[in-house]
Each structure stands twice: as C-alpha cells, then as structure tokens.
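Notes follow once the structure below has been shown.
Of the protein chains in this complex, one is absent; all others appear in place.
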Amino acid sequence: MKEDNVLVDVRGLKKHFVKGRDIWGRGTEVLKAVDGVSFQIHKGETFGLVGESGSGKSTVGRCLLRLYDYTDGAVLFDGQDMSALGEKKLKPFRRRIQSIFQDPYSSLNPGMNVLELIGEPMNIHGLYPQAEERKEAIASLLQKVGLKREHLYRYPHEFSGGQRQRISIARALSVRPEFVVCDEPISALDVSVQAQVVNMLEDLQQEFGLTYLFIAHDLSMVRHISDRIGVMYHGRLVEVADSDELYENPLHPYTKALLSSIPVPDPHAVVERIEWQPEEGGVPELKEASPGHFVAFE
Amino acid sequence: MTRRLLTVEDLNVSFETRDGENQAVRGVSLHIDQGETLGIVGESGSGKSVTAKSIMGLIAPPGRMKSGRIEFAGTDLAGLEEKDWRRIRGNRIAMVFQDPMTSLNPVKTIGDHLTEVIRRHRGLGKAEARQEAVRLLREVGITEPERRLRQYPHEFSGGMRQRVMIAMALSCQPELLIADEPTTALDVTIQAQILDLLKQLKDQSNLSVVLITHDLGVVAQVCSRVAVMYGGMVMEEGTVEEIFYRPKHPYTQGLLRSVPQRKSGYRERLVPIEGSPPDLIDPPAGCPFRERCPHAMAKCAQLPPRFEIGPGHRAMCWLNDESVKEELAARPEPQGGAANEGR
Amino acid sequence: MNRTKWRNLKNEWLSNKIGIAASVVLAILVLGAIGAFLSPNDPNALDVLGKLKPPSANHWFGTDEYGRDYFARALYGGRVSLLVGFSAMIVATIVGTVVGVVSGYFGGWLDNLLMRLLEIIMSIPSFLVMLLLSVLLKPGIVTLVIIIGLLMWMNMARIIRAETLAAKEREYVLYAKASGQGAFGIILRHILPGIVPVIIVSATNNIASAILMESSLSFLGFGIQPPNATWGSMLTSAQGHIMDAPYLALLPGALILLTVLCFNILGDILRVGLEPKLVKR
Partner (left out) sequence: MRQLIVRRLLQTIPLLFFVSIACFALVKLAPGDPVLSFVTPNMHPEDIERIRHHLGLDQPAYMQYLLWLKEMFRGNLGYSLVNHQPVAHQIIERIPATAGLMGSALLLAVLIAIPLGLAAGSQRNRWADKLINLISYIGISIPIFWLAIMLIYLFAIQLHWLPVMGMRTIGKESAMDVIKHGILPCSVLAFSFLSTYVRYIRSGTIGQLKEEYVQIQYAFGSSKRIVLFRHVMKHVLLPIITLLGMSMAELVTGAIVTETVFSWPGIGSLGMTAVKGLDYPVIMGITLLSALLLIIGNLLADILYGFADPRIKTTR
C-alpha cells in the first residue's frame, strides 16, 4: 500500500536526439534535450514546468505521453513503469493520460468535425459504442467547456483560437483521464481569452479530480494555476518548490533571473533585474534546501 | 512645449480577402510627440500592426489605405511619391519587427545589412560605413563587432538578431522608431535585456518610440503614453498612469483584470473577458466591444465619440457621457477598481 | 479534406479564364476519345487511291500514306494517349504515395532502405531504360502503362515523404499517437487526408508527363505497334511525308501540345487553389 499519493514519478529521465551523423551513419552530434530529470506529481495537483525555449520542458511532456522512447530513466504512472511497455500494453495508459497542445490551429484535424474530433479517443478506447449515446456524451462535454450542442457538426476553422482550445480540452476529457499533460495550452491565445481557458481548466480539475502537468513559459500564469513548480534549464531541473515558495523565496540564481525578468503590469513597480550567466561544469543534482523545496545549487 | 512629431487622423485600412473586405483599421487617430514613448496595446486582430505599417507606408495589396491623414514633422505622408518615401523609411522613421528569425536575409552577412542602410541614407564610403557599423554593434551590446560583421544571421541567436535590427534601425539617427512586438518572439530573460537596451538608447537621444505589443507588462515598464486598440479602433488613450490606475473603458479594465495577480496564499480566480473579438469582415455597427462588455446598453449600438476625461486621456465609451453617468448614478457602480487592487 | 480548400479551389478555378478554357478543351478531347467509334470512317481502313489527300469535307484531317482517314486515327490515337497517360498516373500515384507515406511515417531503417532504392532508380537514365524495357517486354498498352508508371513514381514519393514528415509533427497527429491510435489509423485518418491536395496536384502534372513520355516512345517506334495509332506514332510516319503532306505532322503534335498544356495549367491552378500557405494569424 502506497501511503503517499504520487501519481507520476519521473526518475532520472533522459532524452537525447541525434542531430548529425558521421559517414558510417553513427550519431556524432547529440542534442541532450532532457538530461536527467526527476520529479513527482501528486494526485489532484497541478505541477507547473517552466523554462525558456530549448530548456526541454516540452520534451519532458512528450516523454510522459510516451511519444518518444527514453534514452535513459523511467516514468512510473500509478506505480507502474511505462518506459519499457510496448504499444499494446501501453494502451490503457493512453486513456488515463491525455494531452492538450499549444497551437489551436494545428491541434485539431481540419478535416474532422467536432463530433468526429471528440469521438476519436472514444473510438480508440471503445467508449460509448452506441452512436446516439456517444452523441449525447459529446454534447454534454461541449456544454462543460462552454460550447453548444449546435457546434457538433462544425469544423475547426469555424472557431476562434479560444474555442478550439476548448474543443481540445473536451477531447482530452472524453475518455475520463486521470492525468492531463497541458503543453503550453494558453501561449497562443490572447490575454483576455487565456483567463477563460485557465478558469475552465481549474473548474474541470475540481469536478473530475484531475492531475495536471502544466508546461508554459508565461511565469505569471504558471504561478496562478500551479501548486508546485519545476524550473528547467538546458535539460535539467534547477529548482522545484511550492509555487508561492518559489516566487517569494527563489534560491537558484537562474530562477531569480527569470522571475526578475517578468514585466510587471504596473507602471510604478520597481523590479531589480538580476542577471545570471551559467557556470561551467553543468547543473548539480537537486538537493532539498527546505522541506519540499529542492534546488540544484551549491 | 514638446514638438508634435507624428499625427495620424482618421486612418482607415482594409484588406481584400476571399470572404470580403477585412476592415483592419477603422478610423484611428493618434499622435506622438518628440521624445515620448507611445505604447499601442491590443490583442491579435486589433489593428495595431496594420496601423504601424500604414505609418511606414508599407501597406501592399491586397491591403489598401482607404482614407486618413498621416503627417510626419510637417509633411503629409499619404500623398508622398515612392521615391520620397524611400528617403524617409529607414532614415527618419525606422522600424523593428517581431520575428528576428525571418527579418534578416539569410544569405547576406550582418555587415552587408548594416552598411547597405548606412551607405544608402548617409552617403558614406565603404570603409567609413563599416566603421560606423562596428560602432553601432558595440552600442547595442554586441561583443567583438569586427568579427560579428562577417557572420551570417543564422550564426546569431534570436536576441542577438534583434540587437542587430535595432542597430540597423538606429543607424541613421531616426526621429521616430516603430517597434512592432519587438520582444514577443523572445524568451523572458532576453526580452528584459532588449527592453533595457531600448530604454537606454532612448534616454541617450531625443528619439520618439512607438512600441506595439500585446503585453501589458511591457507597456507598463517602457511607455509614457498608451493607446489601447480593439476591433480596429483606439478604445482608450492616456498616460501610462491614467490607463493603468484610472482606466475608463470597460475593455481596458477587463484587460487589466484578466492578468493574474501576484499574491500568495489564496488563489484568486481570474476574471476573463467573456466571448471573442469581433469579425472585422462586416463588423457590427456601434462599439466593437459591445458584445463582450459587461456594461453594454442600448446606446452602444451607436459608435461612441471620444470622451475627454482629463488632459490627454480619452476613452471611447458611453459610460463617460454626462447623461449616461447621471442615469447610472441611480444604480450602484458596477465597475470595481480591481486593476489597482493589491498594489 | 478541408471544405475551405475545396471552396478556395472552386474560386481559383472560376476566377481563372484560362483554367476554364483548359477544362473545356480537355473535356472535348476526352469526349472525342470516348466517342471515337462514332466516327463514320474506320481508322484502319486502307484506301490506296485516296492516300495523302489534304483535308476535305469527307476527311476532316485528310488521309495518310495508306489512305486512312486521319481524323478517325487522331480520335483513336487520342484514346490511347489519354488512356496510357491516365493509367500510368494511377500506377505512379499509388506506388509513389505508398512509398512516400510509409517512408516518411515510419522512418528509420525502412525509410533508409526505400530512399536508397529510390536513389538507385533515379540514377538510371530513365529514358534509356524505358526504351530497353519496351523492347524487352511485349509492347502493348498494359506494358507501356507499367513502364511509364514505374519510372515516374519517384518524384511523387519524395514529395509525399516530405509532406508526411511535416504532417507527422502536427499536433493533432501527436495527439492521436498519444491517445493510442495505431499507425495505420493515423495514416488513414490524419495524414492522408491532409496530403490529398499535394497528391492531386502532382497526379495532374504526372498525367502531362506520362502523355509526353508515351508520345516520345511511340514516336521512336517503341510504343503502341501498328496498325494501331497514337499521336506519337502518327508523327513518325508523318515525318517521312513532311515534304508532300506537312499537315500530317502538324495535327497530332498540336493535339499532344494542347492536351499536355491543359493538364499542366490545371495542375498549377490546383496547386494555387489547394495549397495556399496557412492563413497567417
């Protein structure tokens, strides 16, 4: 019996991509997109993953979705190691873990209407085999995400960016997942619409007891939505802490630099900019600085 | 009294599309004084970038400037010959663009880019232009400028390319710099560096800057005056303090409220603006924000005039009309001051 | 496929007068080929007395060196040319699409193998091989179709592979993969529909090239064998009578040019209509 309520346990995850090959076809240049990352996500919480472009945050998300095979390390979902499973054994996990992607224009197949789009994961996992029943289920999902029944037969191009993202959310929820990987779900949206989508994600989390991995580069939104946050830099986690703790008491100089770079929407706010140059010798291992606050810094 | 540098009056720009005429800019009036930084804020499709391109005379078919007057330092730009335009562009008005990855010609060196502009507008010789280019690169914080001049754009990071663009823009000491989302494509730490650079360069000269952005934080940090655009119109205009502390347009208020607050402990629910922006092909008459506005009333079917609220503070909303104010006074004030809470 | 795309295509086609003209001309040529049997004259009926006659009311295109009605021969010749062009396109499209999609989607060693194979075939001078093959295999329509089709699929495969590689990175494909959709499901439901426009465009251009190839082969005497005619082989015999009956050379060539031109024009209209760059946000 597991006494803690860890849902996702990432252990020493590494994902390297081969960029260049020599004349014999062996990999010479390796991009270490994720280079030894460990963290845990508890049931019902939102874990935020922040970092700048190229930090490997999206690659971590895709590894959790098992879109890639790992170079090294393991990911345990509900205590079971997913890293070595074949596609067949993976199938139940593919229902329990769902995803929402960044670009509302590329995350929905333009040739499918809403009914087909949301019906696709149901189809794969054999939910609601009866057509009528399925239509009802999808219609009620649409209502949950603030869309209407009459949208069932519309195509993605008839919706705005925010509405498309709602369809993506409905699609992810259609197979009653436990864990949703949200890969920059609001980055492509306008500010006023971002708030709509974030509110909805929060409501749905309450209602269905979902666990989120929320990947983003917008630090203020991440703080708002996340319970705990991990900061990534060059394929490594440099700091993990509760979100308020991280924002009020950042320990790693990179986190400090990142936080001091956020432009504050207040003309009178005075923010002291902190610059940081990475040191030679790479990032050390995470250490617990105070309870629940881990930092990779001497 | 500061000199008025640029005046835009009743600008209308449309784009022919397959589905009809997209009225991207509908009657925008703006001005910018010497030495100030005007922020134009708005969401995608608000017409802010199109306004900037019109000032530069860069609207190309299927786009068309339908009407409006643009006066720059005493000359009317709208009726200018292409040849005279070229003497202004890059020389007296310069522009920095959003995506540094596509804004430089990949098969030309950084030096080619810079010297070409310098030689064209300042008539310098090859060697002099090169020296000038080195000086400019150093000024925008690029180390080893002599070596960097011989490199190609792909050898530069996004932030570095944006510095090159700024160096190009400043190479002829322009009077007006238009920066169209200059930091949107960059990471936050790089964004902060570029904004610092812009502020520093501005402080050193009497340059006027138009900064176009969707990020309220950027505006608050950099600008002295703000114009808020929505649906192809300027909804509200005023000093940065007026706009952030005393917004008078429901759209501005909503925008400020939808930004998450920096508060610990209690997780406050966000206040979004419901609905989505209007379709600018065949847009509804009246106030463009009417459909999403919590204060919408019958009168909003008529396009409100610009109400003068204070010196230089104007808002295009009926709520600022005296008669409407009296009418509403009977009821409790619905709009809260959420925007300046917690500061 | 996306509805807007079809609408764009329709608009593009309707707004383009040349496009409409090309479609009309092609329709007439196809009807002519289908209705060839309605022609009052037998294309293979010899008339020793009436040979090499210039165009007249009875023989619209005149007669050839055996006194055969040239109009009837042109109709039947067009039937073969169009049939070979169309069928070879089908062969090339099927092979090219399968190889391209499989190579692009699965990648790895399979991709490597298929691409090396493709390189080998591409580095063999195709026209020489085509000549050789048509000598070796029994000449006939089916042989011709297979030979031309098999020498044309490589470009298609390359294009489709590149498109598949791009489609594979789209987020809806990633989502389908992450939800447990199988490889064939993803290809059928998400990848193929997205690249149908590219397939159509390149298929249209392939008909044009196939017709040209067939006419060259037949002209050199390696295609359809006498007494049956195609536009290309009609030119072979016409070349010998260029002095006394130049019109014999003019007509079949003009028909080939017209047909190929129309397919090329339609191919370009399809490209513009079906592949507009994604709408900028």
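The chains carry the letters A, B and C, assigned in the order they are written, with residues numbered from 1 in each.
What we mean here is this: a residue touches a chain if its C-beta (ideal position, glycine included) is under 8 Å from a C-beta of that chain, and two chains touch if they have at least 3 such contacts.
Because the structure is a prediction, the values reported are computed rather than measured.
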Legend entry - Omitted-chain contact residue, chosen from B:F15, B:F97 or B:Y230: B:F97
Legend entry - Residue in contact with the excluded chain [from C:S103, C:S202 or C:S215]: C:S215
Inset, instruction - For the chain that's not shown, point to the residue among B:H121, B:R148, B:K202 or B:R225 touching it. - result: B:H121
Legend entry - Listed residues C:L9, C:L133 or C:I191, member touching the removed chain: C:L133
Inset, instruction - In the full complex, which bits of subunit B touch the chain not displayed? Write them out. - result: 56, 58, 86-91, 94-95, 97, 99, 102-109, 116-117, 120-121, 151-152, 154-155, 168
Legend entry - Missing-partner contacts on subunit C, residue numbers: 116, 119-120, 122-125, 127-129, 131-133, 135-136, 208, 212, 215-216, 219-220, 232, 235, 238-239, 242-243, 246, 249-250, 252-253, 256-257, 260-261, 264-265
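Convention: only the chains that are shown with their structure count from here on.
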Legend entry - Per-residue overlap in subunit C, given as positions that touch at least 2 other chains: 281
Inset, instruction - Would you give the residues of subunit B that are in contact with at least 2 other chains, written as numbers and ranges? - result: 44
Legend entry - Parts of subunit B lying in touch with subunit A, wherever the complex brings them together: 43-44, 187-192, 195-196, 214-221, 240-241, 244-245, 254-256, 258-260, 262, 264-265, 267, 269-274, 276-277, 343
Inset, instruction - Sort out for me which residues of subunit A touch subunit B in the complex. - result: 52-53, 160, 162-163, 190-196, 198-199, 202, 217, 219-221, 223-224, 244, 247-248, 257-258, 260-269, 273
Inset, instruction - Flag every residue of subunit A that touches subunit C in the complex, lowest number first. - result: 62, 65-67, 87, 90-91, 94-95, 97-99, 101-103, 105-112, 120-121, 124-125, 155, 157, 161, 168, 171, 175, 181, 188
